[in-house]
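The complex appears here minus one protein chain, its other protein chains still in place.
After this line comes chain A, so read on.
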Amino acid sequence: MRPILMKGHERPLTFLKYNRDGDLLFSCAKDHTPTVWFADNGERLGTYRGHNGAVWCCDVSRNSMLLITGSADQTAKLWNVQTGSQLFSFNFDSPARAVDFSVGDKLAVITTDPFMGLPSAIHVKRIAQDPSEQTGESVLTIKGPQGRINRTVWGPLNKTIISAGEDAVVRIWDSETGKLLKESDKETGHKKTVTSLSKFADGSHFLTGSLDKSAKLWDIRLLTLIKTYVTERPVNAVAMSPLLDHVVLGGGQDASAVTTTDHRAGKFEAKFFDKILQEEIGGVKGHFGPINALAFNPDGKSFSSGGEDGYVRLHHFDPDYFHIKI
C-alpha cells in the first residue's frame, strides 16, 4: 500500500471529505484555501479562494454541486464545486467551526465558537435551490453549552442535531425546537474534549474521538454507548470503513509537545481497530505530525489522512486488507 502524498496545503490539515461518488476529495487546512482533488490519483483539481482565515470544516452536497465551508474568518461560505466560485457567505460574529448538510441538502447546520463574550452556538440555515435566492437568515439558533463545539451532524431524517466539543459531552438537540433531547452520560462518556465525530454511511451510528485517548461508538437515536476504542494517544480524527467492520483513529501527541528525540514518541499512526471486538488490528505510519483528519472513500477501498505536517496521504488498500482475520 504505497500512499499518494498530496502536497497542496501550506499549513496543517483540518478536515477531509469525500463526495458521495467517491471520486472527489475535499480538504480543508489552516491555510485559507479549501482544495479539491481526484480521489483516485491525488491530482489537484482546484481550490476555493475567498476565505480569510483557517478553514475548519466542509461538506459537499449529495449531487456534488455545492460545497459549504466553515472558517475562522467568521464566515461559512457556499461554493460552486465545479467552477470554484463563491455563491454565498454566511456572516457571524465569531469563527465558524463545524458545518453539515442535511438529508436532501435543503438545510445546513453551522456552529460558531465562543468568542468575545459570545457563547458557542448552533445555527440552522436554509439552503436555497437557486443560489441567487440564498439568504443569511437562520431557521433556528441554539445557544450552545460551555466551550467550543468541534463537530455537529444531522440526525436521522433531519429531526435531530448531534453536537460534541470541548466539554466532552455529546448532545442531541431537537432540530425543530432547539430543545436538548439527550446528553451522553458523564460516567461512561468522554473525559476530555471531543475532537471529531463521524457518522456511519447509513446514518445509524456515529463515532467520536477525544483527547482522552479513546474513541466511542454511539447509537444515533438513543445515544447509547456501544463501543469504546482505547489507544495511547489523544485522538484527533476518526473514520469508519463503510465496507468492513473497521474503524480508524488518528491523532498523536499534541503538536506543541512533540519531542524532537524520536519520531516514534509521537505515535502519529492511523490505527485500525476491529469495530466489534474493539481490538487494534494494525496501523499506518507516515505522517511527521499528529493526524488531524481522516476520511474513508465511500467505496471502502481507500482512505486518506491529513496531518499537522501539511500533507494529505491517500492510501489505496492492498488486496490482502480485505481478508484480514483476527
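To be clear about the criterion, contacts are C-beta pairs under 8 Å (C-beta built on N, C-alpha and C of every residue); 3 or more make two chains touch, one makes a residue touch a chain; residues count from 1.
Quick note on the criterion: contacts and distances are computed from a predicted model.
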Looking only at "Dolichyl-phosphate-mannose--protein mannosyltransferase", "Cell division cycle-associated protein 4 isoform X1", "Trafficking protein particle complex 8" or "Eukaryotic translation initiation factor 3 subunit B", the name UniProt gives the absent chain is "Eukaryotic translation initiation factor 3 subunit B"
Give the residue, chosen from A:43, A:219 or A:318, that touches the chain omitted from the document. A:219
Omitted-chain contact residue, chosen from A:10, A:43, A:93 or A:299: A:299
Among A:53, A:119, A:147 or A:242, which one is in touch with the chain left out? A:242
Across A:5, A:180 or A:276, the one contacting the chain not displayed is A:276
Contacts from chain A to the absent chain lie at residues 20, 22, 62, 102-104, 106, 156-158, 201-205, 219, 221, 226, 232-233, 242, 245, 253, 257, 262, 264-265, 267, 275-278, 298-300
